[in-house]
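All protein chains but one are shown at their positions in the complex.
Chain nomenclature is as follows: A, B, C, D and E, assigned in order of appearance, with residue numbering initiated at 1 for each chain independently.
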Amino acid sequence: MPKLVRRKRLEIIADLEFADWLADEAEAVGITHFTIVPTLGGKGVHGRWRNDGLGGQGKCLFLSVTSETRAEALIDRIGPHFSDYKIVMDVADVEVLRGDRFL
Amino acid sequence: MPKLVRRKRLEIIADLEFADWLADEAEAVGITHFTIVPTLGGKGVHGRWRNDGLGGQGKCLFLSVTSETRAEALIDRIGPHFSDYKIVMDVADVEVLRGDRFL
Amino acid sequence: MPKLVRRKRLEIIADLEFADWLADEAEAVGITHFTIVPTLGGKGVHGRWRNDGLGGQGKCLFLSVTSETRAEALIDRIGPHFSDYKIVMDVADVEVLRGDRFL
Amino acid sequence: MGPADTLLSPVILFFVLGVLAAAVRSDLTIPESMAKAMSLFLMAAIGLKGGVQVSAAGLSGGMVAAGLAGLVLSFALPFLAFFLLRRWGRLDGLNAGAVAACYGSASVVTFATASEALTRGGMAPAGYMVAVLAIMETPAIVSGMLLARRGTPGRGRPGGHVWREVLLNGSVVLLLGSFAIGAIIGKARYEPIAPMFTGLWSGVLCLFLLDMGLIAVRRLRDSKAVTLRLGMLAVALPIINGSIGALVARGVGLDPGSAAAFAILAASASYIAVPAAMRLALPKADPGLYLSLSLAITFPFNILFGIPLFIALSTALAR
Amino acid sequence: MGPADTLLSPVILFFVLGVLAAAVRSDLTIPESMAKAMSLFLMAAIGLKGGVQVSAAGLSGGMVAAGLAGLVLSFALPFLAFFLLRRWGRLDGLNAGAVAACYGSASVVTFATASEALTRGGMAPAGYMVAVLAIMETPAIVSGMLLARRGTPGRGRPGGHVWREVLLNGSVVLLLGSFAIGAIIGKARYEPIAPMFTGLWSGVLCLFLLDMGLIAVRRLRDSKAVTLRLGMLAVALPIINGSIGALVARGVGLDPGSAAAFAILAASASYIAVPAAMRLALPKADPGLYLSLSLAITFPFNILFGIPLFIALSTALAR
Partner (left out) sequence: MGPADTLLSPVILFFVLGVLAAAVRSDLTIPESMAKAMSLFLMAAIGLKGGVQVSAAGLSGGMVAAGLAGLVLSFALPFLAFFLLRRWGRLDGLNAGAVAACYGSASVVTFATASEALTRGGMAPAGYMVAVLAIMETPAIVSGMLLARRGTPGRGRPGGHVWREVLLNGSVVLLLGSFAIGAIIGKARYEPIAPMFTGLWSGVLCLFLLDMGLIAVRRLRDSKAVTLRLGMLAVALPIINGSIGALVARGVGLDPGSAAAFAILAASASYIAVPAAMRLALPKADPGLYLSLSLAITFPFNILFGIPLFIALSTALAR
């Protein structure tokens, strides 16, 4: 494969209302690229939920491919809020082309 | 990174009607956390499809981050149905904070 | 785990209008299975965008689990267009059941 | 009311526009949730209007007779369809059962389009035909499953949800529920909601059929499983079932308008409620197949030719 | 207009249909974006109609008095609710504050349903009550937060967005904006848009309440946090708050129709605007809890019993 480089793929499940906050926090550690994916529903320690369009139930999947350093920095920064804000996150190893686009 | 622990990320593509069944089967092996993501369309051995809102075409992406043991247990349990129910699944290694939340 | 085999998970973020083109290019290297997931918005070098239903802003996530060879072939084939078409891609290692279904 | 009159109604022309647009591969699409919103609207409106009419006319023997006839017919029709699909269509038992269930059940939108044409032609069907529609949605699923499962052992599959799916299916609940509401509120209390459910009826039907035209062609193109023989059956079955329906309707003494509606219920094939149930009940059956046959062939056939045909047949039989 | 008349309106019957469908676990669902579209429609329509009425009647002392009374009441009601939720409901301070904020604020759909019932009964509330509704949406959030945060230290959380969320909340902006537009255009210029905003009003309300019925039952089922004591408070609070509202309305001299609407605003609990604000302001509070109480218990209670009750109470007080 041509010039594939290692990066981290951050996947964060959070209330839709926190999307802007996540973007701000990501920006603060230098992560400026992300994509937000909708969800239909799910289940966790706080029970089952469905995205029914009325108050208080919409979650989104915040996706960002970034460098290990910045991924770590973001986790350090927002990790302490995870249990308060009901945020769930996982990190995976991925490879990308054009590594300079994934800082 | 602070206290990151290894988990498995299960990604299952199935007919939307099977979401509740998947949740039940997951529950049976102790997986109680998942998120369901919508889809727009796709293609497989059964041909191209689009989520056009009428009967029979909607699929979803069932996402769960869980322990290796439980991931294995779920695969053992529902694997035999994959070809009957047109279910597609992949498993990846991921890392998470607060490992106790991802059993 | 029973008969899990290694595959590559390709995740491509591109304008919704390119979905058919991506499917054609994938087909050309023998990748015939994919799923398309919607998005709500995001941010990159071209700035912030929201999927507001009017011209020019919708992106999608094109997902395909395939063999390493074919993944490489597709990257070789469409990689040169990434910067022109504002395409973003990452590749991850995953494991699947029924490896013959993921060529 | 001549057939030209039916074919030149805006409702049908929008369907044709959808078919043509998809045929030339235009990118015109109706958002999924708009399609779902329109189908919820149509079901609520159809139920309400039927209920209001029944509340005005009162319960009648015709209503009970039509309901029983619909129940029996929906259960029986899949047996004939199954036989033809296996013999002439060369289909395996599993898929033949799933397809047969669709043809025994009925299509709400075909019924709605027929009601529209009948009302325009001055022979509006009786209000209780909506209840018959709701009754005919489910029995076919039972016989289709019986037929498909002979020799297909089932275990541990999501089948536990099937009965719930069938009986508490969203469309059945909404149709019968709106019918009941219409019967309770009656004509006077229906007035404030009439601008929506009566006023917008034809307009929404136009856009819904535009979408159906688009989807019918696209499904047919995406599907690989439809053979020529099966395609022919998808035209023959509505003719056969509709004729049986017309005769039965005559037998139980329905008025010509209601008889035409009954025939069209028998002729139509479900592509919403039954497929949703079949995916759980018979997950190994191919949705591409039964959806293409019922939605992409039988549905357009009924809209364009079946409706005028069975109106003519029922009128003739009534003489 | 008797209570039977309210209970047998199509709007209420569709709500009951939703409740029953969800109770028997039917899969009937309204697409999310259809629900959002309907709530935008209802808010625009309610604002426009209020504004047009105010433009016809002109500014009045009653309007200023009602607005001030609403402002004070929305700020004050959470204190009582908080006290009851902590003592009798045994809730921790954080969640008690969040729940109290919901009960101080008001529910647009409850108001809309009440307007519908009052108008049908010939005692339509004054147009400016829409502005009172908009005014009452926010102050409760302030007092709810004050109550919840005593002893809950806050730092570095998304709270920076809270004030924006509260004051520039979509529903407040749309309600007040449409109200202003209605007041500017007046009756003549409202004519061309009346077929949509007046004509479809009751019909849309039917389908919206169908959805609310479905959601109320499903939320209650999914939630684990609702104890019997809390459930009882979710019925007691609207009765208490509504009675206070009716007395205050009498005090500032509102006409019976407006007084009933005022009482219902006090009795109703927000499940759209306030929960959205609470998720940012008090992310540790449990949305399952405050949504279940306000949406799944208080909302149905008000729709079925609260509205007739406070209409009767206001009529009695006016004598």
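In this section, a residue touches a chain if its C-beta (ideal position, glycine included) is under 8 Å from a C-beta of that chain, and two chains touch if they have at least 3 such contacts.
Everything numeric here is computed off the predicted structure, so don't read it as measured data.
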{"item": "Shown chains touched by the chain that is not drawn here", "value": "C, D, E"}
{"item": "Omitted-chain contact residue, chosen from E:Ala37, E:Ala65, E:Leu146 or E:Ala318", "value": "E:Ala37"}
{"item": "Contacts of subunit E with the absent chain, listed as residue ranges", "value": "32-33, 36-37, 40-41, 44, 48, 164-165, 168-170, 173-174, 177-178, 180-181, 184-185, 189-190, 192-193, 195-197, 199-200"}
{"item": "Interface with the unshown chain - residue positions in subunit D", "value": "8-10, 13-14, 17, 20-21, 24-34, 37, 120, 195, 199-200, 202-204, 206-207, 210"}
{"item": "Interface with the unshown chain - residue positions in subunit C", "value": "15, 17-18, 20-21, 46-57, 81, 84-86"}
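By our rule, only the chains that are shown with their structure count from here on.
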{"item": "Between subunit C and subunit D, the fewest steps along chains that touch one another", "value": "2"}
{"item": "Labels of chains that are neighbours to subunit C and to subunit E", "value": "A"}
{"item": "Proportion of interface numbers common to subunit B and subunit C (over half same, under half different)", "value": "different"}
{"item": "Chain whose average C-alpha position is farthest from subunit A's own", "value": "D"}
{"item": "Superposing rotation of subunit D relative to subunit E, computed on C-alpha atoms, to nearest 5°", "value": "120"}
{"item": "From subunit B, the most remote chain by mean C-alpha position", "value": "E"}
{"item": "Euclidean distance of C-alpha centroids - subunit A vs subunit C, Å", "value": "19"}
{"item": "Averaged-CA centre spacing for the pair subunit D and subunit A, given as whole angstrom", "value": "45"}
{"item": "Centroid spacing, where centroids are CA-atom means, of subunit B and subunit E in whole angstrom", "value": "39"}
{"item": "Residues within subunit D bordering two or more other chains", "value": "32-33, 36, 165"}
{"item": "Per-residue multi-chain contacts in subunit A, two or more chains", "value": "37-38, 92-93"}
